[in-house]
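Inspection log for the structure reproduced underneath, given as C-alpha cells.
A single protein chain has been omitted from the complex, and every remaining protein chain is retained in its original position.
Order as written gives the chain letters A and B; numbering starts at 1 within each chain.
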Amino acid sequence: MAEAETVMGLHQEELQHPELLHHFADAEQQRNSASLGMWVFLGTEIMFFGGMFCAYLIYRHWYFGDFGAASKSIDATLGATNTAVLICSSLTVVLAVWAAQTARKTLLVTMLTITMLLGLVFLGIKAKEYSDKFEEHHVPGASFSFNNAPLPHHPGQYANPRHAQIFFSLYFMMTGIHALHMIVGLGIFSWLLCMSWKGRFTPTYYTPVEVGGLYWHFVDIVWIYLFPLLYLIDRRR
Amino acid sequence: MAEHTASNHSKSSPLKLYFGVWATLLVLTFVTYEVSLVDLGPFNSVVALVIASIKATLVALFFMHVWHASEKLTKLVIVAAVFFLLLLLGLTMTDYATRPWS
Partner (left out) sequence: MSMGMPTVVPQQRFERETYLNKAYGVWSWLLTTDHKRIALLYLVSITFFFFIGGFFALLIRLELLTPAGDLVQADTYNKLFTQHGMVMIFFFLIPSIPATLGNFLVPMMVGAKDLAFPRINLLSWYLYIIGGALMLHCMLTGGVDTGWTFYVPFSSNFTNTKFVEAGIAIFIAGFSSILTGLNFVVTIHRMRAPGMTWSRLPLFIWAHYATSIIQLLGTPVVAITIVLVAAERALHLGIFDPRLGGDPLLFQHLFWFYSHPAVYIMILPSMGVVTEIIACFARKRIFGYQFVAFSSIAIAVFGFLVWAHHMFVAGISVYSALVFSFLSYAVALPSAIKVFNWTATLYKGSIHYDAPMLYAFGFLGLFTIGGLTGLFLAALGINVHVTDTYFVVAHFHYIMVGGALMGYLGGMHFWWPKISGKLYPEGWARLAALIVFIGFNLTFFPQFVLGYLGMPRRYYDYSHMPEFQVLNVLSTAGSTVLGVGYLLPMVYFLWSMRYGKPASDNPWNAAGLEWRTASPPPTLNFDVEPVVTWEAYNYEELDAPPQTQEVTVG
C-alpha cells in the first residue's frame, strides 16, 4: 500500500502498527474487520455444506434402511480415530493462537507444525478409507456393486443397491468436499507457519493466526457432524 | 483490541480451559461411538446429533472464542447462518414429509 504515507493523521498509528493497511483508521478496526469477514465467510460455508446436508436428510428419510446397511460397510473406528485427530488439531490451533497472543514464538511454530501434521494424518486415514471403498466396489459409478447386504432389522431382506449408491454418493461428496477444505486449511497453515517463522506475529498483531484458526475449527465442526451422520447411523447390535 | 486481550488475560491463563474442553470433546467422541452400539430405536440418531451439537457448540464457544472476547455481532452471524440452514432443511421437508406418494 504505497498510498499509506499520504493518509492524514495516521502516521502515529502507522509507526506503532506497520501492518496497518491504509484504509483502516486503527489496528482495532482492521482486526475486527478481518475477524467479522471470516465469520461471515464461515456463514456462507454453512450454507455450502447445507445443500448436501439437505440432500442427506431427504434420502435418509426415504431410504432409512438402505442407508443403515450402507453405513455399516464403512469402518466406524477409522472415522472415530479421525474425529479424535481433528479434535487434537483444534486444541493445537487454539494453543497456537494463545502462543501468538502471548509472544511465545517457539510454541507458536511448534503448534502450527503439529496442527499440520495432524491434518496430514487425517487425510492419510481418509485415503485409507477411500481405497478400502474402492476395493469393495463401493465407489458410485459403472463398477459399483452392493449386493446381498442385509437390511438391518428386516431379516431376509436386502438393501437396494441403487439406494445404497445414493448413500455412497453423498458420503464421497461430503467427505470429499470436507477433505478439500482440509487441504485449503493446510495451505493457509503453511503460510502462517512461514510468517510466524519469520516472526511477523506479535501480541498486537496476530490476526491471521486467529482468523486462520477460525477456519480450521469450522472444518472440524463440519466433521463433528459428518461423523455420526455417515459412520454411526446403524451400528446397534 | 485492548479490551480483547484484557478480557482474555484477566483469567491469567486459559490453558486449563482449553485442555478441559479438549478432554470433554474426546470423551464425547468416545461416548457417541459406544452409544451407537446400543439399540435405542429411533433415538439413536437423536442422541448422535445431540452429542454432535454439544461438541460443535463447545468448539465454537471456547476454541473459536465466541464465549469470551466476542461481540454480539459474531453470535448474530452464527445464529443467522444456522437459522437459514434450518429454513432450507425445514421448508424442504414440508414437501417431502407430506407427499402421499413417496
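Methods note: contacts are C-beta pairs under 8 Å (C-beta built on N, C-alpha and C of every residue); 3 or more make two chains touch, one makes a residue touch a chain.
Keep in mind that what you see is a predicted model, and the values were worked out from it rather than measured.
Where subunit B meets the chain that is not shown, the touching residues are 73, 80-81, 84, 87-88, 91-92, 94-96, 98-100. Those residues of subunit A that touch the chain absent from the view are 1, 3, 6-9, 21-24, 29, 32-33, 36-37, 40-41, 43-45, 47-52, 54-55, 58-59, 62-63, 140-142, 160, 162-163, 165-166, 169-170, 173, 177.
In this text, only the chains that are shown with their structure count from here on.
Taking each chain's centre as the mean of its C-alpha atoms, subunit A lies 14 Å from subunit B. Considering their complex, residues 1-2, 4-5, 8, 14-15, 18-19, 21-22, 25-26, 29-30, 32-33, 36-40, 44-45, 48-49, 51-52, 55-56, 59-60, 62-64, 73-74, 77-78, 80-82, 84-85, 88-89, 92-93, 96-97, 102 of subunit B touch subunit A.
Note for the complex: subunit A touches subunit B at residues 27-28, 31, 35-36, 39-40, 42-44, 46-47, 50-51, 53-54, 57-58, 61-62, 76, 80, 83-84, 87-88, 90-91, 93-95, 98, 101, 203-204, 213-214, 217-218, 220-221, 224-225, 227-229, 232-237.
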